[in-house]
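Here it is, the structure, as structure tokens.
Yeah, one chain of the complex is gone here, protein chain that is, but the others are all in their spots.
Naming follows writing order (A and B), and every chain is counted from residue 1.
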Amino acid sequence: MSKRSESYGYMGVILRINLSSGAITREPLDMTLAEKVIGGRGLASYLLCHEIDPAIEPLSPDNPLIFATGPLTGSGAPATSRYVVVCKAPLTGTIACSNSGGFFGPELKFAGYDVLIIEGESPDPVYIWIDDDKVEIRPAGSLWGQFPVATEVEIKQATHPSAKVASIGPGGEKLSLLAGIVNDNYRLAARSGVGALMGKKKLKAIAVHGSESVTLHDPEQFWKATMDMHKKITNDPISFGSFRAYGTASLVNLINEMGAFPTRNFQSDTFEGAADTSGEALIQSVLKRNRACFACPISCTRVSEVTAGPFKGRGEGPEYESVWALGALCGVSDLAAVTKANFLCSEYGIDTISTGATIACAMELFESGVLSEQEIGFPLKFGDAAAMVRAVIMTGDREGFGDILADGSYRLAQRYGHPECFMGSKRLEMSAYSPRVFQGMALQYATSNRGACHVRGNTVAAELYGIPRYMPPEVMEQKEEMVRRPFQNSTAFVDSTGICLFTKFAITHREICALLAPATGIDFSFDRSIEQGDRIWNIERMFNLKAGFTRADDILPERVCEPSPDGPRAGSRALLQKNLDTYYQLRGWDEMGRPTAIKLKELGLEDWWGVCGS
Amino acid sequence: MVHITVKLNVSLRKYRSSLKINEEMPILIPSDTTLAELLEHILQIPAEEVAIHMVNGIKSDMDRILVEGDKVAFWPPVAGG
Partner (left out) sequence: MTHYQADAVVVGGGIVGCATAYQLTQSGMDVILLERAGIGSGATGRSGGGVRQSARVSGEIPLAIESVNLFQGLSDELGIDIDYTQSGNLRLVEMYDHRRPMQVDISRQQSHGLDVQWLEGADVIEIAPALRRQEIIGASYCPEDGHCDPFKLITGYFNRATQNGVRTLLNSDVHSIERNDDGGSTVKTQQHSVKAGSIILATGSGTQELCLKIGYDLPLVNARYESMITEPLPPLLRQMFGVASSDLFFRQTQNGGIHFGGGIIDEEEQEDVRTTQDNLEMAVSHITRLVSNLENANLLRTWGGLDPSTPDGMPIIDMLDENVFVASGFCGHGLATGPIVGHYLAQWVIDGNKPQPLAGFNRNRFDGWLQTKWTPSGSFEAALATQDTQVAGKSVAVEGVPFMTPPDFEQCDDEGAPHRLVVSPEMCTGCRMCEVACSIHHTQSVSQTDLRIQVVYPSDDFFLPIMCIHCEPVFCLQACTHKAMEQDEQGIVRVIDNKCVGCMDCVKACPTGGVTFAISRATVVKCDLCDGDPACTRYCPTMAITYRQADPACATKYKQLIDVHLKDRVTR
């Protein structure tokens, strides 16, 4: 069984591969789930909750790795390239949902599958080859130990020249909790340590080639909606202007100007070297050109190269967050070094944000005398570009002190008795918007279901660009509702459809629903999308509750709750506690942050674990 | 007259192409000049190209009156991920 003929938008099939037994099975996708949780992030989270007890050990064979696409993935509407990887997160113990673009997700659809569930653990390194109906588990042989680019070349030779590959680098193989999954050479489903689980399963790569079509319920209407969205995106100054021309790194100077650019492990909020590592500097020095993911007019990907010097190299990026984590956060203002470190992260297959943040944390521990030069092997000072790059390599290789770095900053800080030096929440490191300045981000970091990340609810859109409407960053009032609905819930919806979040500057749920309906023939509407987003968020929340997280985990590091020491916003601080109760109320949760029975009923999740709620 | 500095960012630097990235341009302006006046009459940058304007790192209204020592910065529409 491959694609089911009666399904539109969806392929209608879940492919399940058990690496312990070698069993390969195909299951029909329960289409009633489509209306409930759509696809991608929502669908995979829902499935995960049914597959496992959230309390299990993340790196156990029982923890499945779920690759899921959305109904729009591969549909050809603008920016429909996304797939997600869901599992219990090795880094955090929360639910993980890492998201990536490129061409891998659409190819999975073209091979006939919406979802790929990988269970068990292989005794020896293997890779999976999916060519439509033909699915094989093959020995990885010499691929083990290789960087993703080499892995892809070799796999394409062995399978099909236009196969699409998702693989792990040495980071994942060595179970680094910073490891992600790399597809299309350089793109990472990066956060939460999903690559470690793939490494634990001894699964080097998944290669896919497909020749099925994504069929559309109402092609004419779909094309109309597609062209309409195309027009909106290509007329949008952010999506089609700044992302395309400057990439995300054009934010560096802006956030720094605001005094919201966390520097030297959040010890400061302004970075004196910002200009040298800005998007504009990137264009002048390392940028070769832009390129696009599947069907994407935005084409924000930077193809870049450092042509000379010690940091010579070629690859993609760096993005805003990476420039920040490997730059300002480590006090490094050498763009060539930052770019090189970014290339290295894709080669080792490790998350740039968590890697940079972990090195920054180690730098602080070194400078405060907790870590010694002997322990690390060299002085690891803030601002030392060469030391930063060296630390990235060691982390990727788990070599020497890198063995400790490879488990992330939470464990590093704990290990040396300075938990206050971990700058994150739920063991995930925060990203490049200071919560001392953006009160919305503070609440988002603390309540995000996968830990302190920015993409689950990037309120900076409202608190800076004024999308959907401007709310000054320092204001507390109404931030709870803003974080909840137009950001967290909305992102959960968007991530579940297969379309890229970067379109959201130009379009709303309405345009996305206008695509979903003719693509699938299912009644997707604006009103339902609001509810779907809410439902998905609550499903994730309940997973976390069952995994043992409580209100006490919805917190921020003390450092950011204290006044910012310098810059234009000196004195401002995260005032999270004030918002949290109201946020819970708005969410329909009790004061411990658990969804109430009424809330669950409202979302049609009443039969969901009697454990939760009051 | 009051002294202020101005930063033009990203694509807006084309209006003063000699400015380096993040460079502060000092200018002396008449007292009581508003941000809007600065943009329209002194810098002569089309308002529709400016998405974000900050004074001393804080997003300000266009009718804000600039005072001695203000650091003004302008941005076209940009965003990150």
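In this text, a residue touches a chain if its C-beta (ideal position, glycine included) is under 8 Å from a C-beta of that chain, and two chains touch if they have at least 3 such contacts.
This one's a predicted model, so the numbers in the text were calculated from it and none came from an experiment.
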item	value
Residue among A:246, A:271, A:465 or A:537 touching the omitted chain	A:246
Residue, one of A:12, A:54, A:210 or A:568, that touches the chain absent here	A:210
Where the unshown chain meets subunit A, residue by residue	74-76, 78, 103, 110, 156, 161-162, 185, 210-216, 219, 222-223, 226-227, 230, 234, 240-241, 244-246, 283-284, 288-297, 299, 303, 314, 316
Residues belonging to subunit B that touch the chain removed from view	1, 6, 11, 13-18, 25, 27-30, 33, 37-38, 41-46, 49
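Methods note: only the chains that are shown with their structure count from here on.
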item	value
Whole-Å gap between the CA centroids of subunit A and subunit B	35
Complex interface listing, subunit B residues touching subunit A	7, 9-11, 13, 20-22, 51-52, 54, 56-59, 73, 75-81
In the complex with subunit B, residue positions of subunit A that touch it	237-238, 241-243, 245-246, 248-251, 253-255, 257-259, 274-276, 278-281, 284, 300, 319-321, 432, 454-455, 458, 460-461, 464-465, 470, 472, 501-502, 505, 567-569
